[in-house]
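A single protein chain has been omitted; all remaining protein chains appear in their positions.
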Amino acid sequence: MTEPVDPELADLYRDFGAEHLVPLWTQLSDLMPMQPTPAAQAHVWRWRTLYPLAARAGDLVPVGRGGERRAIALANPGLSGKPYATPTLWAAIQYLGAHETAPEHRHSQNAFRFVIEGEGVWTVVNGDPVAMRRGDFLLTPGWNFHGHHNDSEHPMAWIDGLDIPFVHYTDAAFFEFGTERVTDEATPPVSRSERLWAHPGLRPLSGLQDTASSPIAAYRWEHTDRALTEQLLLEDEGQPATAGQGHAAVRYVNPTTGGDVMPTIRAEFHRLRAGAATEALREVGSSVWQVFEGRGAIVMDGLRQVVEKGDLIVLPSWTSWSIEAETGFDLFRFSDAPIFERLSFSRSYAERTGP
Amino acid sequence: MTEPVDPELADLYRDFGAEHLVPLWTQLSDLMPMQPTPAAQAHVWRWRTLYPLAARAGDLVPVGRGGERRAIALANPGLSGKPYATPTLWAAIQYLGAHETAPEHRHSQNAFRFVIEGEGVWTVVNGDPVAMRRGDFLLTPGWNFHGHHNDSEHPMAWIDGLDIPFVHYTDAAFFEFGTERVTDEATPPVSRSERLWAHPGLRPLSGLQDTASSPIAAYRWEHTDRALTEQLLLEDEGQPATAGQGHAAVRYVNPTTGGDVMPTIRAEFHRLRAGAATEALREVGSSVWQVFEGRGAIVMDGLRQVVEKGDLIVLPSWTSWSIEAETGFDLFRFSDAPIFERLSFSRSYAERTGP
Amino acid sequence: MTEPVDPELADLYRDFGAEHLVPLWTQLSDLMPMQPTPAAQAHVWRWRTLYPLAARAGDLVPVGRGGERRAIALANPGLSGKPYATPTLWAAIQYLGAHETAPEHRHSQNAFRFVIEGEGVWTVVNGDPVAMRRGDFLLTPGWNFHGHHNDSEHPMAWIDGLDIPFVHYTDAAFFEFGTERVTDEATPPVSRSERLWAHPGLRPLSGLQDTASSPIAAYRWEHTDRALTEQLLLEDEGQPATAGQGHAAVRYVNPTTGGDVMPTIRAEFHRLRAGAATEALREVGSSVWQVFEGRGAIVMDGLRQVVEKGDLIVLPSWTSWSIEAETGFDLFRFSDAPIFERLSFSRSYAERTGP
Partner (left out) sequence: MTEPVDPELADLYRDFGAEHLVPLWTQLSDLMPMQPTPAAQAHVWRWRTLYPLAARAGDLVPVGRGGERRAIALANPGLSGKPYATPTLWAAIQYLGAHETAPEHRHSQNAFRFVIEGEGVWTVVNGDPVAMRRGDFLLTPGWNFHGHHNDSEHPMAWIDGLDIPFVHYTDAAFFEFGTERVTDEATPPVSRSERLWAHPGLRPLSGLQDTASSPIAAYRWEHTDRALTEQLLLEDEGQPATAGQGHAAVRYVNPTTGGDVMPTIRAEFHRLRAGAATEALREVGSSVWQVFEGRGAIVMDGLRQVVEKGDLIVLPSWTSWSIEAETGFDLFRFSDAPIFERLSFSRSYAERTGP
């Protein structure tokens, strides 16, 4: 705020300052804009850049108690160097070398992993070893103990998504250390949580209490792929199934409620046929996309960026976005949409073009 | 009520009658008993009796518009010859000969089928052909058009469960005829509903609106069997998974809510190891069990009955029941429990014996 | 069902009977009609008839343990002499002489009282004495101990509404005797429940747990009357407020949820201006109206009946009804609508006449 010329007003403003007071009228347009004016920027991180940097960290930085994880976070260029993809979401590449272990801990922050390539790591969630493989979406909801260990001769990298910025901003963070090694070093192909919960439309009688987060620790690629394949086949047969023309999409859900997998994070997988495109959309809330396979473009507030396997795209709130598929195009997406739905702030605006 | 001796009272009671009035004080113990005193009786129907009778009906009674279905209902011995398994539930064996068609209709009553043996029939639900095979649980929720056709050279029989008695009693029945033949005579191995919805933890973006009943038309035996198998394996590994010692159980649920498949009907599948038994339990609400495989006993208010494949057991409200498995023992169960849960009348009482 | 002429079929039907089986095809149109065909009839009971009969019972029949209540139930002419207003609802006039006590008991059935005239009785609900006065609507939700005592020199009569028929039919009845006298003979003008809960938009911090039924034991006439008066004044000012032109209406609700006062019973109060009328409506579910004040007509499936203070009108499911006010016309209504809403059977049909 510029210095007022009226000396009485200058006095008043100085007295305000001394008493920890700030007038609204000098701040209004910044505080309460006509529509969201995110400091965060739409930005693309390239897998071909990210992965080698993570590998260099693998050589130079040990993983263990204290640092806890060899995770390297996307730091939105608009957010002053903070390790935040958006004001609410954390997105990082995590890298674990052959036979390394990331020790167990738990925290109130909700976390997931998504695997773009590789295998050989088990994440152990509350004592349940969960294999990580390409295309899998894995959950570590708030306050579940978890560690990772690489049982293979090769390094493995994946994407971590959390609500760290939101929880930090709202002062809701709790953290506790667990064991240095994972509590169960078994390497089963599927987790106990899947064996109990990942059966379509079936709920164990031992699990009739609804839970805030999904009890399924791993959503396997084979199921996601099949669901998307079927949607496109149904579309071919003239049946309603897809989210839009040539655009198959599923949301990962909590089977105890049918709602989002975790209270603050929505996760989805999208598949576009070659040549398909989505209509431009603005939504309250931010999101992160990762290209899983194929090649296409994302248009962000009019700016077109070609992206391919592993690339990460960050979209701040109310950014106009659309996707255009050059080839068949598979994308993982996560967002903070549940926050806005549960607090009644959801809004979207579809910019329909053409007739 | 016995005739009162006081002439003034006799006059009063006569005047009550003339005005369509009934005093509470002469009726109280019947109307408001200390605990449920069902007119319905616990009873067992034998598959070895039922099936031949259904086959005879197959020879003598045509299926078609008007009669609509060749279904033969369990008529509880306590319910005055009404075709009601319990006051709320209908259970029938339905029989469809080679190449026969049961015409399409819809009604407000909720319906399902459970297949104890055979295959070759497709039920067509709102135009979606759904194959019926041993072990499958199939839904036709209220107000969905449906018909059945037998595409094979053999007859097929299955169990129908509906809320006909409840809907009749509460005067909520609506019915509409559809086409004489099923609207889609295709015979795909899986329905479109399954291709869209039966993926564990995945929800199509085209189906984000919650529905009162499950959008999954068929719950396949392979999934049910696998879920139960895994529960017993997890129990072997010392993990919490089963409903009780040696007793695996799943509930069929609506994936949009995690709740029961239909608003009035709960459906479950239970598997007991040979030698396992459940503890005696009383519950508000009635249920029907069908033995799917194996041999064991059900104890109903102290009376023990040995049952085997296909046998149907009807349990009125507040009957004490327990199950004892001689061999590995698979049972399907449906009940009216959602009615009581949603109306806050649920109660149960476990009769624990021993230390 | 008529006797079949084919001897083989006759044999089959006889064998069905012996095995407690009934075919659907001979029963379909009765069991699953095109629309509800209630056995219950629309009927009017006159207060000028009811009250003297109740007073005669007051002279001849003692009230006390065993008979429990001097309540005389409306027995729908279509329901074979059962003391049921409709298949789900019980409605009775209860009469308590000067200084009489109706002993305490509790039951799973949900109950309320509505007072058309008089005062001097306190109903004691779980030890909380609740004064009963003209226009008050009073709750005794399931499993709350309650008794009544008349602290005055005059008899008092009121209307009881319960879900006795529904609970009886579904075998969910539990009952327990309490003390012979009411547990608190104090006669405060308002109950403790009101002092804690009946403040608009305010919830005690000691009561943050939602309850299946309303914690408010008495909804006082002064509040109901004021709410209706304001609706009509707002309508005069051109504001949206009424349920229809000249038709003010409120629903009694559970303040912990905003929903119906009890899980099975909806209660409302309606006020029509002189000359106002509602449009003809059919609804799934049955209801009972009582005229509180004024004079008008109710048209039931085309039959017009003039009704006045105290008269009770019973409407079976899917009966077309409309109300026409000759004078200013105040009516209390209760129904079983929550049963159908919670079980997804609700339907209604408005017969709009004119342009």
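Letters are used for the chains, namely A, B and C, taken in the order the chains are written, and counting of residues starts over at 1 for each.
The definition used in the following text is that contacts are C-beta pairs under 8 Å (C-beta built on N, C-alpha and C of every residue); 3 or more make two chains touch, one makes a residue touch a chain.
As the structure is a prediction and not an experimental result, all values here were calculated from the model.
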(message) Given that one chain is not shown, what are the shown chains it touches?
(response) A, C
(request) Please pick, from A:269, A:318 or A:334, the residue that touches the omitted chain in the full complex. (result) A:318
(message) For the chain left out of this view, which of A:98, A:173 or A:303 touches it?
(response) A:173
(request) Consider the whole complex, including the chain that is not shown, and state which of C:29, C:187, C:239 or C:348 touches that chain. (result) C:239
(request) Would you indicate which residue among C:39, C:250 or C:281 is in contact with the undisplayed chain? (result) C:250
(message) Take the complete complex as the reference. Which residues in chain C touch the chain that isn't displayed?
(response) 192, 194-206, 208, 210, 214, 216, 219, 223-224, 226-227, 230-231, 233-234, 237, 239-243, 249-258, 261, 268
(request) Extract the touching residues of chain A with respect to the undisplayed chain. (result) 6, 8-9, 12, 15-17, 19-28, 31-38, 40, 43, 45, 49-50, 53, 56-57, 60-61, 66-77, 81-83, 87-88, 92, 107-109, 142, 164, 166-176, 212-213, 263-264, 284-286, 316-318, 336, 338-340, 342-345, 347
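In this section, only the chains that are shown with their structure count from here on.
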(request) Answer with line, ring, star, complete or other to describe the graph linking chains that touch. (result) line
(message) Report the chain whose CA-based centre is farthest from the CA-based centre of chain C.
(response) A
(request) Between chain A and chain B, tell me the centre distance in angstrom, where each centre is the average of that chain's C-alpha atoms. (result) 42
(request) Provide the C-alpha centroid distance between chain A and chain C, rounded to the nearest whole angstrom. (result) 52
(request) Would you pick out the residues of chain B that each touch at least 2 other chains? (result) none
